[in-house]
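The structure is given below, and queries will be raised subsequently.
A single protein chain has been omitted; all remaining protein chains appear in their positions.
The letters A and B name the chains in turn, as written, and every chain counts its residues from 1.
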Amino acid sequence: MSIVHCLILSALLFTVGTVGVIVKKNVIAIFLCIELMLNAVNLSFVAFSKYLNQVHGQIFVFFVMVVAAAEAAVGLAIAIALHRNRKTLNVDDADIMKW
Amino acid sequence: METLLFYLLGGLALIAAINVVLLRRVFYSALSLIVCLSALAGIYLLLDAPFIAAVQIIVYAGAIMVLFLFVIMLLDPFSATAHVDKRPYLVFFAVVLGTAALLLLYPLLKSYDPARAPHELLIPDARPGTVTHLAATLFRDYLLPFEVTSVLILVAIIGVVVLAKRQT
Partner (left out) sequence: MLDFLWLIPLLPLVGSALNGILGKRFPKRLISAIACTSVGASFAAAVAAVAALLKLPPAERHVVDTLFTWIASGSFVSKAEFLLDPLAAVMLLVVTGVGFLIHIYSIGYMHAEDGYYRFFSYLNLFMFSMLVLVLSGNFLFMFVGWEGVGLCSYLLIGYYFERRSAGDAGKKAFIANRVGDTGFILGILLVFVTFKSLDFTDVFRQIAGDANRFPVEVGVGTLSAIGILLFIGATGKSAQIPLYVWLPDAMEGPTPVSALIHAATMVTAGVYMVVRCSPIFSRAPIALEVVAVIGVLTALMAATIGLVQTDIKRVLAYSTVSQLGYMFFAAGVGAFSAGVFHLVTHAFFKALLFLGAGSVIHAIGGEQDLMRMGGLRKFAPTTHGVMLVAALAISGIFPFAGFFSKDEILWSAWAKGHPIIWLTGLVTAGLTAFYMFRLIFLAFYGSERFSEEIRHHLHESPPSMTVPLIGLAVLSTIGGFLGLPAWMNLGPNRFEQFLEPSLEFAWRGKSAELPHSLEFGFAMLSVMVALFGIYTAYRFYVVNPSAPASLARRMSRTHGLLAHKYYVDETYDALMVHPVVAGSNGILWQCVDIGLVDGAVNGLARLVQGSASLLKNVQNGLVRSYAAWIMAGAVVILLYITLLR
């Protein structure tokens, strides 16, 4: 099991997350896919930390998790606000800011 | 042994991730994300990062995902509005993008030479990944970012309160 395996897995997870962000219509589903992307990145950090025998990768994972938590909280608050105002969780319905 | 475990957990994570995208209902997507996160925690264990694995379960799968589930329950959990944009060009675009992102790995992988991977230890006689080592580095070299994150969390809390408050 070399770093290559972990990196490939990380890339695959990231790709799945990206596709999900683009194709899913429910706001919260999009957030879930964003979390997926963040986790994929975490995985590659930890893999590098192990294979370079350094701790800095894991420190970074720590910070990523903190940020992910804050971001998830705020994002969900926005989703709530959106639902309250528009009665819909379909992201395509919030399209006023256009040309 | 390790490899087998890795493949098992990795496969599980992957399938769960695909499910997140493909499942119709948001609630089920959230649940399969929990599965994915747990599988990732297992992989972290395999990668000699016990602390991170624990934090993953406690914070990510435990707190964040529960928060997600609360909000999903609050807002229309089982609505079955068309969950995936069936417009072909968008799907095509997404798939192309994803593949491109994937293919970017190729040059990296080509240049990997296992014989030249560095192996020196930064803190002698301490193994990275242990809580001790992690804590030492965190509170010594990364003290400032650590403090900043607490401010960040505070800001996030205030933001959430402002955004989600019921307007009276």
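Simple rule for what comes next: contacts are C-beta pairs under 8 Å (C-beta built on N, C-alpha and C of every residue); 3 or more make two chains touch, one makes a residue touch a chain.
Computed from a predicted model, the values in this text were never measured in an experiment.
Of the chains displayed, those contacted by the omitted chain across the entire assembly are A, B. Between the chain not shown and the residues B:Leu5, B:Leu67 or B:Leu97, the one that touches is B:Leu97.
In the complete complex, the residue from A:Leu7, A:Val21 or A:Ile80 that touches the missing chain is A:Val21.
Summarising the interface, chain A meets the missing chain with residues 18, 21-23, 25, 30, 91-92, 94-99.
For chain B, the residues touching the absent chain in the complete assembly are 85, 90, 93-94, 97, 100-101, 104, 107-108.
Following the convention adopted for this analysis, only the chains that are shown with their structure count from here on.
One inter-chain figure worth recording: chain A and chain B are separated by 7 Å, centre to centre, where each centre is the mean of the chain's CA atoms.
Here chain B touches chain A in the complex through residues 2-3, 6, 10, 13-14, 17-18, 20-21, 26, 29-30, 33, 36-37, 40, 43-44, 46-49, 51-52, 55-56, 59-60, 63-64, 67-68, 71-72, 74-76, 79, 81-85, 90-91, 93-95, 97-99, 101-102, 104-105, 108-109, 112, 114, 117-123, 128-129, 133-134, 137-138, 142, 145, 149, 152-153, 155-157, 159-161, 163-164, 166-167, going by the rule given at the top. If you check the complex, the residues on chain A that touch chain B are 1-9, 11-20, 22-26, 28-29, 31-33, 35-36, 39, 42-43, 46-47, 49-56, 58-59, 61-63, 65-74, 76-81, 83-84, 89-90.
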